[in-house]
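Remarks on the structure that follows.
All protein chains but one are shown in place.
== subunit A ==
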Amino acid sequence: MVAAVAAAAVTTANPLTCSLFPSQGLRGTTSGLQWTKRQCTRKASALTVTAKFELKPPPYPMDALEPHMSKDTFEYHWGKHHRAYVNNLNKQIEGTELDDTLLDDAVLITYNKGDPLPAFNNAAQAWNHEFFWESMKPGGGGKPSGQLLQLIERDFATQFGSGWAWLVYKANRLDVGNAVNPCPSEEDKKLVIIKSPNAVNPLVWDYYPLLTVDVWEHAYYVDFQNRRPDYISTFMEKLVSWDAVSARLEVAMARAAEREIEEARKRKEEEEGNFTDKEPAEIFIDGVADDSETD
């Protein structure tokens, strides 16, 4: 099942017609599943390919989530907020090295280990919103019930300013290199509910996002005004796409498994490397001793 998901997830892209959606391809790792495509446009004059990020429409019509999330809200949220982030990002990265990166790499680069560069806000918000539309679907919601639902509804609604609430998959990783890990624990491979302020997203902690809900006021104010808890409940009960969550979880687990194999291989290589650095050990073939010692 995992292999099938992996196979489905890896795509080969036609560089002239591909479109962007969030990837988990990260800096430096040769393994890991990449299921990204990239929007590329060849500029007529130049020999270089510059790639602008695209405002991808949600995977359903603007009124498809009514009455739980209104068409009005969508038109503002996608049509104005999300669009502005993408347009402003493209303006900011033009002519820079970010002009040729994948969006989640742009997020990580501009996060700059917690000292964000100006483009971070737009890059991360572009990523977050695209992921948010994919976290929902018409006729969504429903599962899971019980404790997870309660925890999510409680945690997602608790007080803070603008930001996002996430369900993520956290493989065992203390040192995330790029940032301070907010959930450093030895506990291996678990689901975590986490909140992030403003534009920050869990990619910067090397977590694998499974689902997000936008808790900036603009996400719910037209439909719910100040009633954020009602918005969260409605999201969980009527909108969340558990299909998308399950699919992402499988990818996340497979990726974590692959990374472990890769790391074990690297550790083994290092050990073998250390071994050969020492003086060569004397090798005795069975029954044959060193010449100098024969009687």
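Assume a residue touches a chain if its C-beta (ideal position, glycine included) is under 8 Å from a C-beta of that chain, and two chains touch if they have at least 3 such contacts; residues count from 1.
Please note the rule applied: contacts and distances are computed from a predicted model.
Candidate names were "Ammonium transporter", "LRC58 protein", "Integrator complex subunit 11" or "Superoxide dismutase", and the UniProt protein name of the unshown chain is "Superoxide dismutase".
One of A:100, A:217 or A:262 touches the chain omitted from the figure, and that residue is A:217. Interface note for the absent chain: among A:96, A:150, A:225 or A:246, the touching residue is A:225. The missing chain lies against subunit A, touching residues 76, 80-81, 84, 121, 159-163, 197-199, 216-218, 221-222, 225-226.
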